[in-house]
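Before anything else, here's the structure in question.
Note that one protein chain of the assembly has been removed; the remaining protein chains are unaltered in position.
Take a look at subunit A:
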Amino acid sequence: MSTSTSPAEATSTPPEDSRHALKHSSKRFGDTLFKALSTGSGITILVILAAVAVFLVGLSVPALLADPEDLPYGEFWAYVLPFAFGTVWAAALAMLFAVPVSIGIALFLTHYAPRRVATTFGYIIDLLAAVPSVVFGLWGINTLAPLVRPLFIWLEANLGWIPLFAGPVSGTGRTVLTAALVLAVMVLPIITALCREVFLQTPRLHEEASLALGATRWEMIRQAVLPFGTPGIISACMLGLGRALGETMAVAMVLSPGETIHFKLLTSDNPNTIASNIALAFPEAYGLGVNQLIATGLVLFVITLVVNMGARWVISRRREFSGAN
């Protein structure tokens, strides 16, 4: 923008008016256009969000108001609760695996790897983000599940006394843990790419000051890079979490779903996620069933909204301590 307006500025503004240039600048065409464009974009996203919300609410209302006996899948809240739990549980597990690894990769790329390696490596990570979720689903069911099953058997045999690893182990390995691993791989590139950009923004002076004071590289990262990057890391995680919460196809294919609420990681009977349940039930749903499924989608919408608002709040609270100021 600035490159295209500066020649115009030079020719159209006489030298004697230069004192008032600041005052008049808002009236220039480029500025007006850009303001309209950006405001329009902002409004567009709000309108889209509102349209989605109206659609969800509008089609959910019949199911929410209906007599529980008329609902094809039974009482609404009892129906949606296991799925809501499964959604949050699977996403939380995925984040548990993905976040440390992503931050590790991002730090490696920005502070440890030689430049050429970092560039190539970065491309490969970005490539992961472009793989369709159906492919991840197929990979999960055909490759990852049989691969991790021996590990599951070992976990159950040695750590079975912890409720998390209680048996019986699934015969196919298609458990919530496998699904979480697939989700982790899917959100990894998103978090990594954002963290890498954030870490690259760390003020050079902060890093050099830290090193000059005798800090090792790890200490420098702890003192300068991580505090500076915390809000960015949280933002990155929220974006990744959004994908993990909403992922449909991969979970529907990989997970062996049930309608239960428990924390066991290795059994055949796993809490399903909202999105995956919609994908599974929608093709044969009709009448009020469609409304009921869309109402579960509304619940997912609310969960995502709450999580995001929580994240905003955390970022705004952390900003003062971030060390970036």
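Simple rule for what comes next: a residue touches a chain if its C-beta (ideal position, glycine included) is under 8 Å from a C-beta of that chain, and two chains touch if they have at least 3 such contacts; residues count from 1.
Heads up, the rule we're going with is that contacts and distances are computed from a predicted model.
One subunit of the complex is not drawn; among "NADH-quinone oxidoreductase subunit D domain-containing protein", "RNA polymerase-associated protein RapA", "Phosphate-binding protein" or "Alginate O-acetyltransferase complex protein AlgI", its UniProt record names it "Phosphate-binding protein". Among A:Leu155, A:Ala252 or A:Ala311, the one in contact with the hidden chain is A:Ala252.
For the options A:Arg174, A:Arg196 or A:Lys264, the residue in contact with the chain missing from this view is A:Arg174. The chain not shown here touches subunit A at positions 59, 141-142, 145-146, 149, 168, 170-174, 252-253, 256-260, 268-269, 272, 279-281, 283-287, 289-291, 294.
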